[in-house]
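Just dropping this structure here.
Showing chain A:
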Amino acid sequence: MLKVGFTGALRSSVNGHAQVDAQASTIRELLSGLVQRYPDLAEHVDQGIAVALDGEIYRDDWSKPIPDGSAVFLLPRIQGG
Partner candidate 1 sequence: MSGFLVSTKINGDAFQFACPSEETLLDSLRNRVGLTGVKEGCGTGDCGACSITLDGSLVCSCLVLAAEADGREIGTVEGLSDGMKLHPLQEKFIEHAALQCGICTPGFLISAKALLEKNPKPSEKEIRYALAGNLCRCTGYDKIVRAVQAAAKEMRKK
Partner candidate 2 sequence: MSHDTSYTKQKFKLIGSRVNRPDGIDKVTGRARYGADASAPGQLVGKVLRSPHAHALIKKIDTTKAEKLPGVKAVITSADMPDLTGGNRSMLDILENCMARGRALYDGHAVAAVAAVDEQTARQALKLIKVTYKRLPHVTDVDKAMLPGAPVIHDWVFTSGVDPKPEKASNVVQRNQFGHGDVEAGFAEADVIVEKTFKTEQTHQGYIEPHACLATVGPDGHGDLWVTTQGHFHFRQVCAALIGMDVAKLKVTSSEIGGGFGGKTHVWMEPVALVLAREANRPVKLVMSREEVFKATGPTSSTSVDVKIGAKKNGTITAAAAELRYQGGAFPGIWGMLGAMTSFACYDLKNVQSVGYDVICNRPKVAAYRAPSAPMAAFGIESTMDLVAEEIGMDPVKFRIKNAAKEGTQASYGPVYGPIGIGPTLKAAQNHPHMKAKLRKNQGRGMACGFWFNFGGQTCTDLNIGVDGTVSLAVGTVDVGGSRASLGLIAAEELGIEYEQVKVHIADTASLGHNDTTEGSRGTFSSGMATIFAARDAKDELCQRAAKMWDIPVSAVAWKEGKAVAKGKRHNNLAPLTLKEIAAKSPNTGGPIAGHNEVVADGAGVSFASHICDVEVDPETGATKVIRYTVVQDAGKAIHPDYVEGQFQGGAAQGIGWALNEEYIYGDDGLLQNAGFLDYRIPVCSDLPFIDTEILEIPNPNHPYGIRGVGETSIVPPLAAIGNAVSNAVGVRMTHVPMSPPRILKALDEAGV
């Protein structure tokens, strides 16, 4: 079981929840499961999303395994200079 946190504008696309429970072993699984439950999230996933696993931010590598019990956060995709 994973606890998945949402920040920023993402929160409004999951009915305002700050955190939901989910079951997934990779980032890909996590995102597709969440989009099924919260269709509004699809737009954000398409635009680009970043996933923080235990504090590390992953922008692209969706095959990344998620160890059980990890702290997961979904963030809007960010940009640098």
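By definition in this document, contacts are C-beta pairs under 8 Å (C-beta built on N, C-alpha and C of every residue); 3 or more make two chains touch, one makes a residue touch a chain; residues count from 1.
A word on the picks: all candidates are chains of the complex that A comes from, given by their letters.
As the structure is a prediction and not an experimental result, all values here were calculated from the model.
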If you had to name the candidate from 1 or 2 that touches chain A in this complex, which would it be? 2
Over in the complex, which chain A residues touch candidate 2? Could you list them? 5, 7-9, 11-12, 16, 18, 47, 52-61, 63-64, 71, 73, 75-76, 78-81
